[in-house]
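Every protein chain except one is present and positioned as in the full complex.
Let's turn to chain A:
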Amino acid sequence: MPPKKNPADFAGSSGNKKRKEPPQSSSSNQKGPDKGRDFKRVKVNDARSILKQTSDAALKNGDLDVQSFLKSREFEIKALQNGIKKSKGGRTSRAFQQVPRDMRRRTASHNVKRVPKRLQKRAAKEMKDDKTPTVDPSKRKPRTSRGRLRAETAKRLGMLAAKKKAMKGKSGDKVAGIETRPARPKIRKNKLNEPPKPKSKFRKRQIHKTWLPTHMWHAKRARMTEPKNPLWRFSIPLTSTEKSYRPTHRAGGARGAVAWDMSYMSTIQLEGPTTSLEKLLKAMGVTEKWLWEEKGTKWRHGKRTWSGWLSRNITDKPVLIGPSSIFWCPTDQQTGDEPANKTKKPPSFRVFVRIHPSAFLETWAEIFRLSKLQRPTIHIEDLRFEIGSIDITGPGSTETLLGILHPYNQSEDNMEPHAKTFRSLAGVTNPGSLPLNSLLAFSIMDPRLRYPPRPVKMPNTSDEEANFALFDMLSAWPVDSSTGSPALFDRDTRFKATRLPAQKSLNRRKALSQPGDYPSIQATDFPIPIMLLTSRPAAPSAQGTWTLLAPWKCILPIWYGLVHYPLLSGGNPRFGGLQELRQIHFEQGVPWFPVDFPGTKSGFIWETEERVKRKKEWEKRPKGKRVEWDSLDLGEGRKGEIGQGWACDFERVLGVMSLPDSGKSVDTSQDTPKTPESPPKEAQLPIEHVHKDFFSSLLSSPKLELPSPSAVATVRIILTSRGIASPCARIYRLPLSKSSQDSSMTRSNAQATTREQWLSLLPSTSNSKPLPNPNSKAAKNLGRIPLNTPLPQRVRLLAQSLLQQPPLPYPANKEEGDGNPLVPDEEDLIGFVTTGEFNLAEGKGVAVGTVFLSKIIEGFRRDGMKGGKDGRLCIVRNAGEKIGRLARWEVV
């Protein structure tokens, strides 16, 4: 029997139409159903309807019959299966929606060519069907008169350029055979380097800033610094346009890799004899004894890097500038350690000093001053736009580098020893597992010759022998017996490397090579000198970081290979901006320069800029919706936020730069009005940063004198219970205990809260809390009632357990601040949080803050130097909030 379409089939779906028919529907109906909305509706209805049979199909001559029964069931199965298939085809999703998540930036456009090739046809059809308005940019007419002028000028310029080109082509034939060498960029000694001259097309956009070598790539994928206010005179990617917080956390620790273009880091080259260099570096704060003794030979021979803080002397007091890494040009052992064999002129050595751009000028000025004082003299070169760098971290970082960096000499026998060691690193999942501060220097070939990168063959993880060999190699580190290539220190080599062959010629060579093969190296391919540095974070298990140094212009081809490398764990390495850099530092528990060091000049400048930004943000909000700092009630009659709510108000704690009548800000019963906005004095900072070694020595020995009141240090703060601390949060030490307070009689009115109240908030013995012992009495009482308990006993146990924990009162008692003790007075304010949020690595709120040394040490000694229980406790209160949270602090 033929299946019949039931006319009632459509009745149900057409009965409740969502939209009214468009007015022209009648006319379009006459044209036929293959136009517009009607057509779509019919199509959808058609796709969703399922065929069915009338009851006759299951009967034979009006009577039940097994055969027809089976037939009708079979028909139903087929109809349903068909229906499922049809409805899948008739989905309403658009081609744009099929694009994978990480290509989504392309979906926002109505340009068909921006979706992947396989979807372009479908997208074009869909757009034609629903008449999406599209614009052909080549046919777009300028709307404004300015635009028209611009278009006309562009057209005329184009014609001019074409004419010029034609002329050149004619005259070029005559002088063929004469090849001119492009001018080698000048690097003047003892002078600041100029940024590379951009193409005229982009020159106007780089007047007050410099683009990173990967700027074009990043500008399409990341939020950059605003054009009008660049950061540290660079245009730097801030954060990826796609969601990246959790993916970055995963890529940085669990699987994958995160890479940054760090070409904005500044490099300074020092050149001179060892003795002078030693004197200069010692004056810059590289004073650790072992570096200049037997132990430091590896560093002085260019086999290790040193990273630490640089400082400069101001009136015989060292002022910290910022963290830097310093490494020497790799040299042979014989010449390196013997300044004694004086022939006529002591051999000169080279040292690279790498420093954050925000501290560059400060460092440069200091090094310049010191270099003039040395005899024999030291030449310094500013290599800021000469040497670029890429940082990469995560378990896949080593694998990625192996996949994109191919040593220039490929044959086994003349491969550089450093390159050989580098190739054997397959299987390393953490760059921190390499020897501390190790360094690899060798030459690679143009990464475009091996583009697109192919996955690296990794050793089998269950292969014991290979694993053992790898560990053996990592501990023996055979590279130490050989010298790395000093090519990166050589200006000529660097320059030659930047003369990369044109992409066109590479494409031609690729086309000529066998399928699956790479084009071979020609004489015109110069080796690219690179250096690979490793660094290890403070936490033992955290991921280390690779730093790749290469000539500035070679960064872009390396970057292209890097971001397209197919990781074995799936996907490609992610890229990060400043936000991600900050996040990774935060998760590893490392403070990030300059933000977390407001005691340095660069950090303080950042802080003042942040203040302005936060204040603007605050003023922008309507009055009813912003925190009213003045009316914040801290309890006990204390009103108003301490200092400016939008600032880490160090000046307030010190008592400088505030109004004259509120000079002594110990009295907290009434808050002083806002301190007037005064421009930050960059010449003299109100606070000075102190190195963490000094901080820990102060903590360990009670005899040491307290530092000056303006000394600050960085601490890491881990909240003991719930809550998170945000930037600008106030850090208090624990208030004095009652007994000692009575004896001192410093204040007549009662203390806002007692120390005991705060200590009671501390979770009982932190190690037993997460895993309660099943055998302990408490666990037995509170645990589940065993299943085999008889009913009356069960009831009793249940009642008992209910009575044990009385329910929280409702509504919560507002007077007591929800059971939170009141925060201490302002005299116990010791510092401010600079970075703070929920830490995915720890699973709780963590913050990095800056505290006044004198205050925190005073509190620490007052408590009897107990390192464990309550000595290293503090209270954190977010700006504009009443509730303080108990937290532990540790030196970082």
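What we mean here is this: a contact is a pair of C-beta atoms (placed from the backbone, for glycine too) under 8 Å apart; a residue touches a chain by one contact, two chains touch by 3 or more; residues count from 1.
Here is the rule we go by: contacts and distances are computed from a predicted model.
Entry comment: the absent subunit's protein name, as recorded by UniProt, is "Ribonuclease P/MRP protein subunit POP5", drawn from "Ribonuclease P/MRP protein subunit POP5", "GOLD domain-containing protein", "Dynein regulatory complex protein 1" or "Mediator of RNA polymerase II transcription subunit 4". Residue A:84 is the one among A:42, A:84, A:157 or A:365 that touches the chain missing from this view. For chain A, the residues touching the chain absent from view are 6, 8-9, 11-13, 16, 50, 52-59, 63-66, 69-70, 72-77, 79-81, 83-84, 87.
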